[in-house]
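Missing here is one protein chain; the remaining ones are kept as they sit in the complex.
Let's look at chain A:
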């Protein structure tokens, strides 16, 4: 009899699990997937591109895994653990030998009046940004010139704010902390981010919350009210204050749940036939809320199941060192943070913490180095340094003796190259033919008074030709110095 796998959830992690499992080419398994959205699996990460009008659903769609029974637009209603069956929203039963929960998370809405209805869904003029339908709704509400209040200055809020501003909306971010991105970034970095947002035309209000909304007679949104009694005129309130793991299904099935479905390192719940991965799961290391760790869980689980079902050991997946890298995806606002910083920067022998603060240059870099490795970094406003730090962090490559060198790109090519006239005599002028300046000087002294004559005498400039102008300059300078006639022909055979 074949092994029946039921996957509930077809988001980025559920989808990745199916692909990883398929790569193991197991014999005799039957996989059924329930996805609550009516769409094919898509890349949630790229939803801000939809706000920019840059992408449609097809551009976000992920490849379908062949050989899988995919049921779209169906929620799982209940799990009957005794019978080993999932019942879906249409009443169809799906018996399983292994059940994988990849339920994801729901956006959190504030508990103030006028934001969500009795059913928990947002009221008109209010939206989150979690699903394709959300993005579509925001996109149609935030037309050119629309006034949008983004509630929450975390990563998603900042990304959405930048995308909406770029698409022509007038955007205000309302953040309860004192700097944006303060869950991941220190205050100085956050201040630079805030200034960077202002450069993009986005107002960030800090240390303040949304206390309610005002609506017009027809029910449309008029303004957003803050706890300091200010009113911000708004056509749309975009809520980005966090997500909550979807756990109801697990709770009703009496699985262990505490801010997420509790699983062990193999992603197994307290029922040996049931696993949970992605945003709905809480591993011994917690919930990351990032796709990277979710994908690692998918890979680990696919490997674990492949071994269990086939009864044969398989090559262990190589896991990336996903230490958690937060990268703000917003064109014109570069910000990334990774790893951890020590609590006390003054303890000798602990991690060394260095920083560079350049508020007017909209730049701030901070990093922590321990045992010759980068263990934490935050970078705002320097794309190249950010990319370098991310790779050094992920691949654990050793850092220079003085980590200060990592704060800015080494100065290669920063100073203008010296003119060929000022180079030492030993310098190579023509790389293709390894002709030194002294050889050219000698040729000129021997009577070669044009670049062509120098080329004939030394072969300088007869290869790729990039040095032709240098040879001309040199002949001319040497000629003037020697009082002979200056260069008139510059062509080379």
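Throughout what follows, contacts are C-beta pairs under 8 Å (C-beta built on N, C-alpha and C of every residue); 3 or more make two chains touch, one makes a residue touch a chain; residues count from 1.
Note that contacts and distances are computed from a predicted model.
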Of the candidate names "Heme exporter protein B", "RNA polymerase sigma factor, sigma-70 family", "Cytochrome c oxidase subunit 1" or "Nitrite reductase", which one corresponds to the UniProt protein name of the undepicted chain? "Nitrite reductase"
If I consider the whole complex, including the chain that's not displayed, which of A:99, A:115, A:191 or A:392 touches that chain? A:392
Quick one: say which of A:63, A:348 or A:424 touches the chain that got left out. A:63
Applying the definition given at the start, please give the residues of chain A touching the unseen chain. 42-43, 45-46, 49, 54-55, 58-64, 318, 325, 327, 329, 331, 334, 372, 383-384, 386-388, 390-392, 394-401, 405, 410-413, 431-434, 459, 462-466, 493
